[in-house]
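All protein chains but one are shown in place.
To keep things simple, chains are lettered A and B as they appear, and every chain counts its residues starting from 1.
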Amino acid sequence: MKFWRKPLDLDDQQVSRGDVHILRERCKGCGYCVEFCPEQVLKLDHAFNKKGYHPPVKLEEKDCVMCKLCEMICPDFAIFITEKEKVAAEVNHG
Amino acid sequence: MSDTAVTPVPVKEDTTPHPMEEWLRMDRIPHIWCPTCGLGIVVTALVEALKKTEFDPDLLTVVSGIGCTGRVAGYIKLDSFHTTHGRAIPFATGLKLSNPKLKVVVVSGDGDLTGIGGNHFIHAARRNIDITVVCVNNFIYAMTGGQVAPTTPNPAVTSTTPYGAFEPPFNLANLAEACGATYVSRWTALHVRRMVESMTRALMKPGFSFVEVIAPCSTLYARRNRLGSGLDLMKFYHDNAIIKNGCPTPEVGIDFQKPFIVGDFVDKERPTWHDRMRAQMTASLGDKFIPKEGPSICTNCE
Partner (left out) sequence: MDKADPLGVLTGSHYLDGDEACAEGALAAGVRFLAGYPITPSTEVAERCAARFPFMGGTFIQMEDELGSMAAVVAGVWGGSKCLSVTSGPGFSLMMENIGLGIMMETPLVVVNVQRGGPSTGLPTMPGQADMMQARWGSHGDYEVIAVAPNSPQEAFDLTIEAFNLSERFRTPVFVMLDECVGHMTEKVIIPSADEIEIEPRYMYTGDPKEYLPYKVNGNKNNIPPMLHAGQGARFHTTGLTHDERGYPDMTPACQAVLVNRLVDKIRKRDDIVLLEEDGIEGADVIVLSYGISTRVSYGGIRIARERGVKVGHISMKIVWPFPEKRIRELMDSVKGFLTVEMNLGQISLEVERIVAGQCKTVLCGHAGGTVHDPKVIAKAIEELAK
């Protein structure tokens, strides 16, 4: 995040990081979670699940910010987020 | 599908239950809806909204009609009724009048509620019966194979309009408002968060509340009109839904594959059927009037 000066309460601010739980066998490969994740944390797996769909996988180098949009927009109750940790907010300033 | 390097997290057996599971009849999951169908999203949104209202879940009832949306009642773990085609609203009326303490939600499709169920729709709205109606609008009769619906925009192809639909479709938000609904909104399956907020308001508001949810139907509507899959329809909603809260409902008609308006349109105050009935009875009968407060026959309930 870029600000023109450092926010005064920056040291108190924390953001969540989420654990992405993917219920692979429930997924029907609709692609909504991949398409609409604001942080683009997911991609469709190359592999199939038992029903022949490509479930999503979380990219290791990306951080899930627990917005839970995927959890809400999945039509098959196949993905949900739990809180992994809280980390200090990072800010670019100057 | 993916061409850039993917570093997947190793897949392990996930034993944490999905937060929706306590609200679903898990012995019936996976549900019957097609991949990319918007109905699963409506179920999640409705449950989220019900949680926010903090109503006693034992007093919540879900009533649905026939059709793809009609199956919603079967999956939500509340007292739920899967009734006859078009009759979800009068059924809900009967439940509410028999036991006014129940909180009754109708979830049904555009064809069920405004085609065969049209008469019941307009009268329940006129009477301002205290029920919440979620109308999932996919512009087609999907369950029976994709026939034209009262909401099908022209010139969409359906199985009974193979050369293009030509009957003018309903503007459901306008219909609901004209008939007397006190809360009218329209969202799409894409607008999950706003849909949850809207459904919460609709549930909390006494009277006839109407929430229209435009949802993708890939197997029939999209396929027959070569619109791609549900994902393509969701992208279409993303690029073409214009949020205009408070827009006058006569202006929110939907044309085929053109930009369309969503939003919270109507939120007004009007006495409910019960308010009016009790006021009239009291005015005429005074103390002699005994209102029906709850069920009249019960051996186990309070």
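Convention: contacts are C-beta pairs under 8 Å (C-beta built on N, C-alpha and C of every residue); 3 or more make two chains touch, one makes a residue touch a chain.
For clarity, every value in this text was computed on a predicted model and none was experimentally measured.
Novice: According to the contact rule at the top, which chains on display are touched by the left-out chain?
Specialist: The chain that is not shown touches these displayed chains: B.
Novice: Tell me which residue among B:L102, B:L203 or B:V262 touches the hidden chain in the full complex.
Specialist: Final answer for the missing-chain contact: B:L102.
Novice: By the contact definition given up top, give the residues of chain B that touch the hidden chain.
Specialist: Counting only chain B, the missing chain is touched by 25, 27-28, 57-59, 61, 63, 73-74, 77-84, 86-87, 89-99, 101-102, 119-120, 122-123, 277, 281, 285, 288-301.
Here, only the chains that are shown with their structure count from here on.
Novice: How about chain B: which of its residues touch chain A in the complex?
Specialist: Chain B residues touching chain A: 1-2, 6-9, 11, 14, 16, 18-21, 24, 29-31, 33-41, 44-45, 48, 189-190, 192-193, 196, 229-231, 234-235.
Novice: Taking the touch rule as given, give the residues of chain A at its contact with chain B in the complex, in rising order.
Specialist: Touching chain B: residues 20-24, 26, 28-32, 35-36, 43-46, 53-54, 57-61, 69, 71-78, 80, 82 of chain A.
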